[in-house]
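Complex shown without one protein chain; remaining protein chains in place.
By letter and in written order, the chains are A and B; residue numbering begins at 1 in each of them.
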Amino acid sequence: MSTLHTVNKSPFGNTALSSCLGHCLTGDAVLLIEDAVYGALDGSAMASEVKARMGEVALYVLEGDLKARGIDAGKLISGAQPVGYDGFVDLVTEHDRTQSWL
Amino acid sequence: MKIGVVVSEGPYTHQAADTAYQFVKAALDKGHEVPRVFFYHDGVNVSTRLSVPPQDERHIQKQWTALAQDHGIDLVVCIAAAQRRGLLDENEARRQGKDAHNIAEGFRISGLGQLIEMGIQTDRLVTFGD
């Protein structure tokens, strides 16, 4: 049993990603969409908090939102996996429930 | 799998309705079923047929109407949220004594029970909001 968590806001002005990371359990997945993709930038003030959960929690980033914002995949925290909308759908079906951190 | 979708922010201001649209298209392409999309909070504003975006921009309402017609998706607009925000179908307009109605083709106005029912009847529920 596991959960897909989605977050859609930049972590630099909003606590949704922090709260999500504080509540997800080992085996869960976190998918960053829309403005939350900035949360996967390596070297940012948020990076250490995100990295601290990786290993227990899989981190995915919506590719279309990365490209729209001009973020090269090479700029991401190591292990963060870009996925398309089809990958998003797979994550939803592979996990038992989806929780949106609005 | 049956996937239910909630859209809880309005069009153009928030990306939610766009992300939900891309997600639903991808889910259908993969052979999943999306029986219903429920529009709540400002998400109800997606259903107005009076939106006229610039020609070079996407027309969010028309995208949803076309997708619903092609795939038989039930687009439900929450009646309580809709009435607060001035969205009425023909029946409601008559009942409320209003001189106009503005719900686009493919959308229907109904109660919050449709959201709960979607949660009960689908295998997964995904919310797009802000």
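As a convention for this text, contacts are C-beta pairs under 8 Å (C-beta built on N, C-alpha and C of every residue); 3 or more make two chains touch, one makes a residue touch a chain.
Assume contacts and distances are computed from a predicted model.
Matching "tRNA 2-thiouridine synthesizing protein C", "DnaJ-like protein", "Pyruvate dehydrogenase E1 component beta subunit" or "Peptide ABC transporter permease" against the UniProt entry of the left-out chain gives the name "tRNA 2-thiouridine synthesizing protein C".
By the touch definition given at the top, chain B reaches the unshown chain through residues 6, 8, 40-41, 80-81, 111-113, 115-117, 119-120, 125, 127, 129. Residues 1-3, 15-16, 19, 22-25, 28, 97-102 are the ones on chain A that touch the missing chain.
One rule holds for everything that comes next: only the chains that are shown with their structure count from here on.
Inter-chain spacing, taken between the CA centroids of chain A and chain B, is 26 Å.
Of all the residues in chain B, the ones that touch chain A in their complex are 1, 3, 8, 15-16, 19, 22-23, 25-27, 29-30, 32, 123-130. Interface of chain A with chain B (complex): residues 6, 8-9, 33-35, 62, 64, 84-86, 88-90, 92-93, 97-98, 100, 102.
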